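Moving on to chain A:
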Amino acid sequence: MADTTTGTTPLSATVATASAATFDVIVVGAGPAGSCAATVLARAGHRVALLERGAFPGAKNMYGGVIYPRILDRLHPQWWEQVPIQRWITRRSTMVMTETRALTIDFRSEAWGEPPYNGATAYRPDFDHWLADQAVAAGAHLLNATTAVGLLRDADQRIVGVRTDRPDGDLWASTVIACDGVNSFIAKEAGLHEELDPANYTLGVKETLALPRSVIEERFGVRDRHGVDIEILGGTSGVNGGGFLYTNLDTLAVGAVLKLPALAAQQTRPEEIIGRLKAHPAIAPLVEGGEIVEYSAHVIPEAGRSMMPTLTTDRLLVTGDAAAMCLAAGIWLEGVNFAMASGMAAGETVAEALASGDTSARGLGGYERRLRDSFVLADHDKLRRAPGLVLSDRVQHQYPEMITGVVERMFRVDNPEPKPGLRRILREERRAAGVRIRDLARDAWIGFRSFG
Partner candidate 1 sequence: MSTRLLWTPLDLGPVQTRNRIVFSAHLTNYARDGLPTEQHAAYYAARAAGGTGLIITEEHSTHPTDWPYEKLIHGFHREVIPGYRAITEAVHRHRVPIFAQINHNGGQASSMYSRLPVWAPSPVADPLFREVPKAVTLAEIDEIIAGYALVAEHCAEGGFDGIELQCSHSSIVRGFLSPATNHRTDAYGGSLENRTRILIEIVAAVRRVIGNRLALGVRICGDELIENGTTIDDAVEISQMVEATGQVDYVNTSIGVATASLFMIEASMHIPPGYAMFIPSAIRKAIDLPVVGVGRFKDPLQAERALAEGHCDLVGVVRGQIADAEFAAKARAGAADETRLCLSCNQECVGRMGLNRWLGCIENPRTGREAQYLRLERDRAGRQRLTSAPSGASGDSPSGTASPDDGSREVMVIGAGPAGLQAAIAAARRGHCVHVLEREAEPGGQVRLAASVPNRAEFGDLIRNQLTECRRLGVTIEYGVAVWPGLVTERAPDHVIVATGSEPQRPWWVPEDADQVIDVRHVLDGSADPFGDVVVIDEIGFHHATSVAELLADRGCRVEITTPGMVVGQDLGITLDMENWWIRATDKGIVQSTDLVPMGYEGRTLTLLHHPTGTETSRTPDWVVLAVPSNPVEWLYHDLVTAGFSVERVGDCVAPRRAHAAVVEGERAGLAV
Partner candidate 2 sequence: MTPSMLAVIPVRDGLVPAGGDETIAECGGRAILIGSQTAAAEVCTGIVEVHLVEAGSFEPGRWARGLLEVLGREIADTTVLVVPGSPDGRDLGPRLAACLDRPLLAGAISITAERVVVVRAGGAEVHTHLVHEPVVATLQPGVRGLEQHLEPTIAAERATGSHRLDAGDAGEARDRVRRDARVLEVLEPDLATIDLSEAPRIIGGGAGLDGPERFETLVEISEHLGAALGATRVITDRGWIDHAKQIGTTGVTVDPDLYISFGVSGAVQHTAGLGSPDYIISVNTDPHCPMMQLSDLAIVSDANAVVDHLHRLLNLGEHDG
């Protein structure tokens, strides 16, 4: 017996004329960005539709595993009492490694283990679901299993809504907020995104390893719901990128963020890179015996500020990953906080615009201003050149070799030889690693400007 699934008509043919909008705002994507935008708008009394492709918000969303939810202070005071997290990050390590050596800077703060907390590991199906529930509680209309397949425009080419993949699926609104994540279809439809350049993307790959809770706490030196976040520079088998290792309650997330062109050139499979990372002498003892319960991969916009699209057009805003607001530069792997912040900014801006009755690009101008005033664009501007630096061959291959070489020799006891001076070690290791003074100086300057 034949099946009836309603097809959708080609979009280019759509010229919409609906006068009465069903909603004030349509938010596409119930990820962190979308849910925050929807919450703000619903609280301001607007009719908001929140569209989510998955069976429920977060059902299919993947990421590394750490969230910095302080941005929620404003939206959900005391959020830490409700948010479903795995562990509070109280230890953060940055590891620089070559294939046989590793230098770790390990920081621990008990303050991060108490309200208002700093970061936490969490599962996206839990976190996103919770965040979307807050939007629903505020009065937003959540539509799960609903994919936006195009923008509706009227005769004047003004955006007047969104077409979904459901039958009779056109939804009308005076403003659309694109929160549909990386490779945003909506932003592309609106002409805000240029064609994808692989050089601007990294591939995030992650394995989830199951280990008993007690084993994790013993190995990582934490207890209660405290956890560790390790960011790794080097150790990605020669493919430019960075690694990470996070602790959940009874699983570990271990993964890597890999530069796409480099990955393609190396003919190495991402699983193998994780495999080798796991076999590294500095990582192996932490992950040994973990059973792989999940493997996932996802692209990340990595080029930061330099690849951000235009953020606003008439009746449309772009937020979060859809606007490439993800910070995936080696030792940083943040995106959810940027997404939430930009979602909130978008929500506030649209609420303001709706009140003033002007949702044109000009009316929505407050969005960029808000972002610039917050850490969102501030951080991105500051780190504008950081991705390039962190992912450069020098930082990826030569510096780790040099730095760990220096440390190795500093701590090595070569008796009866006297200890060489640090200056000599530095010089010799720099040469051995093939680093030119000129590059070192330039990178140091960029690094200082970015991270300093």
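How were these candidates chosen? In short, all candidates are chains of the complex that A comes from, given by their letters.
Everything that follows uses one rule, which is that a residue touches a chain if its C-beta (ideal position, glycine included) is under 8 Å from a C-beta of that chain, and two chains touch if they have at least 3 such contacts; residues count from 1.
The shown structure was predicted, so the numbers you read here are calculated from the model rather than taken from an experiment.
Undergrad: Would you mind flagging which of 1 or 2 touches chain A in the complex?
TA: Looking at which candidate touches chain A, I get 1.
Undergrad: Where on chain A does candidate 1 make contact in their complex?
TA: Listed in rising order, the residues of chain A that touch candidate 1 are 98-101, 211, 215, 238, 266-267, 269, 271, 281, 285, 288-292, 295, 401.
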